[in-house]
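Read through the structure below, which is laid out as structure tokens, and then see the notes.
The complex is shown incomplete by one protein chain, all other protein chains being positioned as in the whole.
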Amino acid sequence: MEAQNDSAQALKDCAPYVRFAKLDELLALGRANSLWPLTFGLACCAIEMMAAGASRFDLARFGAEVFRPSPRQADLMIIAGTVNKKMAAAVKTLYDQMPEPKWVIAMGNCAISGGPFVFPGQYAVIEGVDKLFPVDVYIPGCPPRPEALIEGLLKLEEKLTGKRRWPIVKAE
Amino acid sequence: MNPTTPQPPDSSPQPVPAPAPAAPAAPKVAATAGPQAPVISNQSSVTGKPAAAPAPPQPAPALPNPLAHLSLPFRGVDYAAKGYHAEATVAPDQVVFAAEQLDKEGLSLDTITGVDWMAEGQMEVVYDYFHPAKALRVVVRTRIPRDNPEIATIQKVFPGANWHERETHDFFGIRFLGHPNLTPFLLPEDATYHPLRKDFTQC
Partner (left out) sequence: MLVKDQLKTEVSADGAPRETFVINLGPQHPATHGVLRVKMTMDGEYIVRAEPVCGYIHRMQEKMGENRTYAQFLPNTSRIDYLSAMTYTHGFVGAVERAAKLQVPLRAEYIRVITSELNRISSHLVWWGAFLLDLGGFTPLLYAFDDREKILDLLEGITGSRLTYSYFRIGGLYNDIDDTFINGTRAFVAQMRPRLKMYRSLVTDNIILRKRLIEIGPISKEMCRKYGATGPVIRGSGVAYDVRRVEPYSVYSEFDFVVPTFEEGDSMARYLVRMEEMAQSLRIIEQALDKLPAGPVMAEKVPRVLKLPAGDYCYAVEAARGRFAVRIVSDNKEIPYRIKLRTPSLSNLSLFEEASAGMLLPDALALMGSLDLVIPDIDR
């Protein structure tokens, strides 16, 4: 009993200096805080993605400003724009080249379901990128505002860590 | 250009007479008061029959033809109503000559496209040109049979036509004879369909 009390006391004493947590939670926190997106802007949504990375909306606050050109170094693929049948093979290749763990955000209506380019007799657009590979977060909009992209990123972080770490902004 | 007897302004391109009696001639190009200058008829695109009932002369004032000095059947067009200054309907074998003449005039190639007149069994190839120094936008049209759409390329005159012709081939299946690289441009490399044809269904 005394030994137990000692170690419990020891834990209390070093609490200001040392924290203990499950490895999974630490890894999840690290991954969520430093998602590295792949530069994959296809069309109009890419501009809003660039605006989200610029200084007003600032993805750097969330650790996600390091857009990597190479899929080997990225762990988040933000599909921003319409995926074409001609482009689908390239998109799938890029997804396959990303190392695990990897996540996908479908940004914009085109990536979710083909967007405004679906009509009877359409021959070129893939109706939603989740027909190619699994998607983690869907951000609707045409194009979604940069704030919507950030909210989508926070939803992904919530998926990774299990809890939402940033307050939900209420409309005024 | 040999003057022939002035003919009443002919306000439509000379179509192959459509088989169905209800189908009218090609949509009339609105309000093109033809010049009183002679119009060279396009023998090879007409079956030899005279044009059906020429419309009575429009009371509109004669529009100036900025390209009257060329030996091509240009006529002046009301720019405010249509958006271009002159147009000509030529035979398919005259398009290269037209391109060369307009090149000498200093015009630049705007675009080439097709229109699928399925009801008439024809495809129209439309060449748009613009002048980089003055307000002069010119349209050259021609018609080719729909079931065997072939026409010479103007790529040697205007290298920019290369991509426009590839795109027209993609969308309509029109073959440009002499084109160095008539492979799909906007469609996937293995595409065999031509989506802007009016009888295109799911590929």
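We just call them A and B in the order they show up, numbering each chain from 1.
Just so it is clear, contacts are C-beta pairs under 8 Å (C-beta built on N, C-alpha and C of every residue); 3 or more make two chains touch, one makes a residue touch a chain.
For clarity, every value in this text was computed on a predicted model and none was experimentally measured.
Interface note: of A:15, A:54 or A:169, the residue touching the hidden chain in the full complex is A:54. Of B:65, B:122, B:142 or B:162, it is B:162 that touches the chain left out of the display. Mapped onto chain B, the footprint of the missing chain covers residues 27-30, 80-84, 106, 108-111, 113, 115-116, 126, 128, 130-135, 137, 139, 158-160, 162-164, 171, 184-188, 195-196.
Counting the whole complex, the residues of chain A in touch with the unshown chain are 39-44, 46-48, 50-51, 54-56, 69, 81-82, 84, 86-87, 90, 94, 116-117, 119-125, 142-143, 145.
Heads up, the rule we're going with is that only the chains that are shown with their structure count from here on.
Centroids built from CA atoms put chain B at 52 Å from chain A.
Touching chain A in their complex are the following residues of chain B: 187-189, 193, 195, 200-203. Here chain A touches chain B in the complex through residues 85-86, 121, 123-124, going by the rule given at the top.
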